[in-house]
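After the structure tokens below, expect a handful of questions from me.
Here the complex is missing one protein chain, while the rest keep their positions.
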Amino acid sequence: MKLLTPQEIADTLQAAAGAGFISARCTEWAEGAKGRKSRQVWLHITREALLPTLRRLADIHYPHVSVIAHADTGAQVDLMYHFYIYWGIPREEILVTLTISLDKSDLRTPTITGIIPGALTSEREKQEMLGIEVVDIPDGRRLFLPEDFPEGVYPWRKDETGIPPDMVKELWATGRDSLQLDDTPPAPTPEPPTA
Amino acid sequence: MKLSQTLGKSLWAFLFNSGSCNGCEIETVATVTPRYDLERFGIKVVGSPRHADILLISGPVTRKMAPRLRRVYEQMPDPKIVLCIGACGTSGGAFYDSYTLVGPVDQVVPVDMYVPGCPPRPEAIIDGVVKILARLEAAEKSA
Partner (left out) sequence: MKTIEVKKPSGYFTQIGPAHPALKEPVMFNLDVEGERIIKADFAPGMSHRGIEWMGLRRNCIQVIYLAERICGICGITHSISFVRAVEQIAQIQVPVRAHYIRSIVGELERIHSHLLWAGVAAHELGFDSAFYLAWRVRENVMDLVEYLTGNRVHYAMIQIGGVRRDITREQFPRIEESMKFFDNAYDQLARVFLDDTTVQMRCRDCGVLTYEEARQLCPVGPTARASGIKKDVRVDHPYAGYADLDIEYMTPDRLTGEVRGDVYDRIVVRLLEVKQSIALVRQLLEQMPDGPLLAIPKPAVLLAKLKGAAGEAVGRHEAPRGEVMHYVRLEAGKDEPVSWKVKASSYSNYLSWIPMMEGEQIADIPIIAASIDPCISCTDRVALVQDGNRRVLTKAELHRLSVEKTRRIQASLSAR
């Protein structure tokens, strides 16, 4: 298998995204004494271009989906789909990130589990934490939040749907004498005898 | 070390993880391994709270685990001893402001002994257990 350079990958995916392409950049970072580099490709595309671009990427090499990261930028929510290709070939792995920006008025994104089933955990988490609807997700239940967590509160959002201040507990401020549960039995060990 | 009349010759302990990072859990489990050997005090780790005398709780209590912690505490027969292991359960530790934590352990169940540390060493945990037993014994004697 011929290995493409990051720039070639960026160009191929730009062609696959077509009209949905917004921008691309390639970065690299070296660590260690020999200065060996790790390489990254970052693409910014529209939601409609996500699946075609991902299919083209899967043709290059079946990607390992790492996680879908997020950022709340005010009017939009960015989703960063992190994929790794060329795993299994020493030192050749390339991070390919597909970033899509969703307007808060229309928080929907297609599921990628049709191409990579392993993305299910990440998509379920985005649904419950950001209030995004992943269209056609095979299993849309809550994953990490408790069942009694209020609907409409999305912990990672920074606007009015985020965590309200009254839900935040300052654990260090509880003080020792504040236990006031009526049904609590008294502590079993009495105070030590003053002798 | 002589244990009290009520509690008999040896105590059984139950470990409860209320959402911790597992550092305290691992150090507590390390206390039963040959290097630290909690069992030389006659203390055994059991699988059911109904058989236990000592409850060792680690972690700041998450919302999902708080009702379970109450239930475990209620299932334990009296007299029981509750130890809170680690800084999270004592005062929140590194997680001092969170939307999903119900609070330090003593907001959910009454605690007899706090073992500080992040995580406390196995020796510190054993020290905590031994101290509370000695205090119990002294309390019984004076009663």
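Per-chain residue numbering starts at 1, and chain names A and B are given in the order in which the chains are listed.
Note that in this section contacts are C-beta pairs under 8 Å (C-beta built on N, C-alpha and C of every residue); 3 or more make two chains touch, one makes a residue touch a chain.
Computed from a predicted model, the values in this text were never measured in an experiment.
**Student:** Which of B:Leu11, B:Leu101 or B:Ile125 sits in contact with the chain that's absent?
**Tutor:** Considering all chains, including the one not shown, the answer is B:Leu101.
**Student:** To test your reading of the contact rule: which positions on subunit B touch the chain that is missing from view?
**Tutor:** Residues of subunit B in contact with the hidden chain: 14-17, 19-30, 32-35, 45-49, 59-60, 62, 64-65, 67-69, 71-72, 75, 93-95, 97-101, 118-119, 121.
**Student:** Footprint of the hidden chain on subunit A, which residues?
**Tutor:** Contact residues on subunit A toward the absent chain are 27, 29-34, 36-38, 40, 42, 62, 64-67, 69-72, 80, 82, 84, 86-93, 95, 97, 116-122, 127, 133-134, 136-146, 155-156, 163.
What we mean here is this: only the chains that are shown with their structure count from here on.
**Student:** So, what's the distance in Å between the C-alpha centres of subunit B and subunit A?
**Tutor:** 36
**Student:** Along subunit A, where are the residues that touch subunit B in the complex?
**Tutor:** Result: residues 145-146, 148-149, 155, 163, 167-172, 174, 176, 178-179, 184-190, 192-193, 195 of subunit A touch subunit B.
**Student:** Show which residues of subunit B lie in contact with subunit A when the two form their complex.
**Tutor:** 60, 62-64, 78-82, 91-92, 95-104, 106-107, 109-112, 132, 135-136, 138-139, 142-143
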